[in-house]
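Missing here is one protein chain; the remaining ones are kept as they sit in the complex.
Entry: subunit A
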């Protein structure tokens, strides 16, 4: 479920970064309010635990295959939603950097999909509701199972939306949903079973660990949380609508500049900017963020595609192929030359 950079567009990536940063800042504030300095090392070690636990393969009964833990729900249960969210974020940062598991631009998407839905939706709305009536193995089973499944379903739906808004694949919305949701239902069941097993065990062996996390959470006010969730969802929708807007508006450059730099000064007023916007109208800075369109609109989007694909006539396409080959050869040649020079230098020094 980790999204790669190649599947997202800058607008979607940026929007999700903003939404995630907002949630993270809010969580940070929440933790600092009841600043128990003990909690930070605990968060660090728990993050490391989930990271390591993802390497344990649990056999899936009846299938002969095995799966592993995701951990968002477990972190929320053990650390509370705020610390859980931040811990999930740091795990994903490390995975992105060391294993390229989910890209850096897509980090916002990944933290949101895997952390927000579990910690801020499934945990308070499902897990806490059920557990509010008191702890029992049955209730832990129901709560952990249901919240893990729903958290993962929401996350998978997030992946679908983000990919579609980015417009990098041809998958029609319906097909993508039909692919993602059932697969993640199965994964969610496994995640729920593993989470249940772990929580039940820990609750039996050291009940204070689980109850403390839930108590610390009880201080949080629900009203602000709802506002925040509304804000985050609005940001996501806004990002989606903006990207539609961007696809119909040819003036993509200024718009994206405004989005990223926060200033609109780059309006095409003087000579250089006029020139730039001329160039830009030829190159269409933003990729087309179109949904896979129904039949009648297909023709139109096909037209757009050919426009931006410069090599429709065979003359330029051959130039493209020759030049592309040359570019790649040149890159390889440059690399080899530099490394040869470096090696020779070293020999001299030795």
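Going forward, contacts are C-beta pairs under 8 Å (C-beta built on N, C-alpha and C of every residue); 3 or more make two chains touch, one makes a residue touch a chain; residues count from 1.
Quick note on the criterion: contacts and distances are computed from a predicted model.
K.L.:
Given the choices "2-oxoglutarate oxidoreductase", "Acyl-CoA dehydrogenase", "Cobalt ECF transporter T component CbiQ" or "4Fe-4S ferredoxin iron-sulfur binding domain protein", state the protein name listed in UniProt for the chain not shown.
P.N.:
Missing chain, UniProt protein name: "Cobalt ECF transporter T component CbiQ".
K.L.:
Of A:18, A:42, A:125 or A:154, which sits in contact with the chain we cannot see?
P.N.:
A:42
K.L.:
Over the whole complex, note the residues of subunit A touching the chain we left out.
P.N.:
The list for subunit A reads 2, 4-10, 13, 24-25, 28, 31-32, 35, 37-38, 40-49, 51-53, 55-61, 64-67, 69, 78, 86-87, 89-91, 93-94, 96-101, 103-105, 163, 167-172, 175, 193-194, 196-198, 200-202, 205-206, 209, 279-280, 283-288, 292, 302, 305-306, 308-312, 314-324, 326-328, 331-332, 334-335, 338-339, 342.
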